[in-house]
Structures are given as C-alpha cells and as structure tokens.
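Can you keep this structure in mind? I'll have questions shortly.
Left out: one protein chain. Kept in place: all the others.
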Amino acid sequence: MKLNFRGIPAHIILIIFSVIALFPFYFMTVTAFKTNNEYYENLYAPPEDWTVENFGVLIEKHKFFRGFLNSAIVTIASIGLTIIVSVFASYAYSKMDFKGRKFILSLTVSLSSIPIMIVIIPIFALMSKLKLLDTYAGVSIVYASFMLPFSIFFLTGFFNSIPNELLNAASIDGCSRFQTLFRIIMPLSRPIITALVIVNSLWVWNDLLIAMMFLRLDRMRTIAVSLHLVGGRYALNPVLIQAGAFFVAVPMVIVFLVGQRYFTRGLLAGALKE
Amino acid sequence: MNNNFSKKYGPYFYILPSMVFLSLIFVFPMIQNLVKSFYRTSFDGGKSVFYGFNNYIFLLTKDFLTRAAAWHNVKLLMLIPMLLVLSIFFSVILSGKIRGAKIYQTFMFAPYIISIVVVGVVFSRMLRFDGIINLMLTKIGLGMLAKDWFGRTQYALYAIIVVILWRELPFGIILFSAGIRNIDESIYEAAKIDGANWLQTVFHITIPQLKGIINFYVIYNIMMVFAWMFTYVFVMTKGGPGNSTTILELQIYNLAFKKYQVGMASALSILLFITIFIFIYFQFRFRTSLLEER
Partner (left out) sequence: MKKFLLFFIVPLVIVSFAGALLFASDKEEAEPEAMSKEEPVELVFWWYGEEDAPGLSKYIDALCDAYTSKNPNVTIARSHHSAAETVPDFMAATEVQSGPDIATLWGGVTQFEQVWLGNVAPISDYVSDEEMSHWTGRSFATYDGKVWASDMAGNMFVMVYYKDHFRDAGLDPEKPPVTWKEFMNACEKLKRAGHAPFVLGFKGWGPDAWSFLFVYQSMTSAELMEMITGKSSWTDPDAMWSFTKAKEMKDKGYFHPAAASLELGESWQEWRAGGGTITYLPMMSAITWIDELGRDKVGIMNLPTLTNEPIDYQVLMPYSYFITGWSPHKELAADFLKFWHSQEAMNLMVDMLNASFIPPDDRLDMSRIKDPLKKQMAESMDAGFKRGMWMTSSLMPFAVMDEGYLPAVQLLVAGDLTPKEAAQMTEDATARWREMNPEALEKFKIWSQGIK
C-alpha cells in the first residue's frame, strides 16, 4: 500500500494538469502549421489545411539551419566544459577536506544569484580584450561559467550521497584520488550528469541575451536569436513565430525523450539525499 | 613528503578550474561594479564623477521604484511554498503505483522545454481580458472570477506568479519523484504494520526522507526568484501596469541600459548580492546537512 492515492481522483487530477501543461505546446504546434489567414480565423483549433510553408520561410530567409548548427556547437561545447569543470570541483567539495571548503562553496553557490545583465558588460569588455568576441570559444566560456554555480551545487549534493566506504575500498585497492573519480564516481553519476546536461542545455539553447551580445555577426547567430529576430519588436507574424518556436523546441524534445530514462533515474540514484 | 603535499594541497587543484571561470565571470565584474557603484556617469562627455555613497543612499531612501521592485521580489518568494507543495503532491501521486505515471511525467515536463519567450506570448494571449481562461470561467458560472489579469495592478503580479509556477513546476516534480523512488521500501512496510494511513505515511515518512532535496530546492528557488525572473516579466508586462510588476532585475536592466545610470545599477546589484548571500548563508548555517558528509 505504498502511497495508495491512485484511484480515479488521481487520474482526474493528473489528466487536468497534463492538459494544462501541454496546452501551450499544443498551441505552438497547431499554429506552426497554419497560414496567416487561418490563424486569424480560428485561433485554437487545428488547421484545416496543414502547411509547411512557414518552415520553408524560416530555413530560407531566416537561415534556421545555420542557427541550428551554431546553437548545437555552442551548446555542446559549453555543456562539455561545464561538466568537466564542475565534476572536478564538486568532487573536491564533497569528498575532500581542505581549509575554507564551506566558505568557498557557499560563495560559489550564491554567485548564481547575480543577475546576468549587471555583469554582462564587464564580461563583454574582458572578452573583447581577450579577442574572444564572435567566437564559439568565447561564448562557450561565458555560458559554462554561468552554469557552473548551479552545476557545482547540484553535483556536490549528489556526490555527498555516495558512501565513503566505496571510496575507501578503492583507495585500499591502490586507486589514487584521480583514478577514484573515474573508476568509482563517474560510472555512478552518469544518470545525474545526464540530468544536469538536460537542464543546462535547455537554458543555453533558449538563451538570448548572451548569444546576442557575444555572437554579433549574422553568420554566428544562434537559433534562439534567429527566432527573436523573426518575432521582431511587435511580434506581428504569430504564425512564423510559433513555427520558429516549434523548430527550436523539437531538438530539445528529442534530447529530453532520449535522456529521460537517465534523467529520472539520475535523480533517483540517491541524489541529494541526506 | 610528496604524498603529504598532494593530500594537503591537491583539493585546491581540483577546484582551481572552477575558480578561474568564476573569477572571470562573476568576481571580477562584481569588483568592477563595486567600484562603479561609487561613481556616477556625467552626460558631459561621459566622465565618471565620484559620488560617494549617494547611489546607495538614493536607492535605499528615496527611490520608490526600487522599493516597489524589492517588495515584488519578496512577494515572488511565495512561489517557493507553492512550488514545494505542488511538486511534492504530484510526485507523491506519480510514484504511487499509478498506471501511466511515466507518460504523465513526460507530459508534465513539457513546460520546461519551451522557451520563456514563447510561454509569455501564449499566456498573454490566454490571460487577457477576453482570453480563453476568462471565457471558460464565465462558462462554468464563475464569471465573477474573470478579471483583467494583466490589466489591473491588483492581479498582474499574481498572473505572472501563475505562469512561473506553471513553467518551473516540472523541475520540482522530477526532482521529488526521483527522491521518493529512492526511499527504502521497508520503511513503508514498517509503517503499514503500525497501521499508518496514506496521509500519515506522506507526512511522517516521505517528507522527512526528502529533507535533503527540499533543502536543495529551497535554495535553488531563492536564487531563481531573485536572479532569474527577468525574462518572465519582460516578456509579459515589462513592469506594468503602473509599475505593479517591476522587479529588481528589471530595475537593474532599466537603470543600466535605458537610463544610463550605470553607477546606480551597480549599487543595486551589490545590494541584491548581499541580500541573497545572507539568505543562503543562513540556509547553510542552519541546515548544514547539504555540506556535511554523511
């Protein structure tokens, strides 16, 4: 009788909330396949004639493939960097003892509460001096750094839940600290890292402010920026915007569905448990 | 000797890369901001004029907009209990052996995938005065609840809160479902033998077992409320109607990018950082579990 609240009422509640959760997704999808005139005539119903014309415009005129490619490069590079750096740091915070550990960790965590727009101009100046503007490397570093506090916070909690006995056993077997990380910790935390990858890539994929400021050349634009430029000041072509949003969302849906198995198990594996 | 050295100083090498990045992106700019917060930019050729603590004094005593914004941020904190209760509620339901739990969970994750900009557009459409939500309320006889959600100062902030709740809930649900599934089954068995009912098991077993995650989630949400709300507000109301949804981030954005008061924007960000640091410091102080090894 583990948690026996599962009868009809539970289903009703879940169905209602699923509908609420899915509604904007539904709206986006049906609008993406409408023509402009049809959008103004019937707003919420599915289109009578499905059209893919909008996607043609996006790819041809707004260079969505190019944007997709840029986004993919930036997302993969920055996530990779974040994961490597934060795994090392979290390992130290969680499994090693050193002076100032708590202080540095709390400072690190509270850094993620600094609003982006207030630090962005000094960072811009810095990147400009380092000649990293309009490069994938530069923008990936910026993204990675913004994701670090949360990632370290997240991973430290998980690493805490890995029993020390495991590590001690490895140490007796002659593993160095570095080897322990790769032989014991990494295999155990594959799921949690998948979870982190999904959460972080959703943010990078959809971000505007940083992409806009650090990748200024038209050929470097990310897909979120392309979508933003489609929308324009008054968002007067709703059909094209929703088609663009659909285009932007599809890769993330795939990433989520593929990663979901890991994702749910990732946090399941005892993450953050006391 | 060598071994001793690595034991003592090795950890610092593990955190060094992260320190480099964080200094680059946060510490260095914040030091610059700290300096800037004592200056104001003069429109006479863009010179920086030393201004002492005047930026701070103005923000803390005179600036009604900042005060309103801070108050709205405090109001947004009500999101935290709402998110907590709802996400625990749903994850408890989902982890009962309900049929199709996985599908429901996938559906409920949908909001987290769409970008906030699109969320804003769709909800603005639904929540407007003649929008579908008010239409439905009127149809089911709750016409008196149909309000001008984004048009009146009394409701606009709550309308935004609902949208944020909608979009941020999935993360909590996933987090807590995973946590619940990890609770040792034998604890429930023991409770069953003691004759505990469903509600009692939830309150006496599930929630205490989730303490670590709750702690994590609260800290995460505090940071979210103070530092990651900008896009929601900017997309949906831009602070209106009549400044009733201005938040500190929007205030910083307007000061820095629209009013050219960079000194004051810096001062405000320093104040914001100090506030959050205090919040988090107390969280860590009184709930050290997250940092302690088991």
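Chains here go by letter, A and B, matching the order in which they are written, and residues are numbered from 1 within each.
The rule we apply is simple: a residue touches a chain if its C-beta (ideal position, glycine included) is under 8 Å from a C-beta of that chain, and two chains touch if they have at least 3 such contacts.
Note that the coordinates shown come from a computational prediction; the quantities given were computed from them, not determined experimentally.
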Absent chain's touching partners (shown only) are A, B
Filtering B:16, B:132 or B:161 for touch with the omitted chain leaves B:16
Full-complex touch with the removed chain, picking from B:38, B:71, B:257 or B:281, is B:257
Across the whole complex, the chain not displayed is touched by chain B residues 8-9, 12, 16, 19-20, 23-24, 27-28, 31, 41-46, 65, 124-125, 127-131, 148-153, 237-243, 254, 256-261
The missing chain sits against chain A at residues 36-37, 40-41, 43, 98-100, 104, 117, 120-122, 124-126, 128-130, 209, 212-213, 216-218, 225, 228-229, 231-236, 238
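FYI, only the chains that are shown with their structure count from here on.
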Here the gap between chain A and chain B, centre to centre from mean Cα coordinates and rounded to Å, is 16
Residue positions on chain A within touch of chain B in the complex are 1-6, 10-11, 13-14, 17-18, 20-25, 27-28, 44, 84-86, 88-89, 91-98, 101-102, 104-119, 121-123, 126, 141-142, 144-146, 148-150, 152-154, 156-157, 160-161, 163-164, 177, 195, 199, 202, 205-206, 208, 224, 227-228, 231, 235, 238, 241-242, 245, 248-249, 252-253, 256-257, 260, 263-274
Chain A partner, complex, touching residues on chain B are 6, 8, 10-12, 14-15, 17-19, 21-22, 24-30, 32-33, 90, 92-98, 104-119, 121-123, 126, 132, 166, 170-171, 174-175, 177-182, 185, 188, 192, 198, 201-202, 206, 209, 211-213, 216, 219-220, 222-223, 226-227, 230-231, 248-249, 252-253, 256-257, 265-266, 269, 272-273, 276-277, 280-281, 284, 289-294
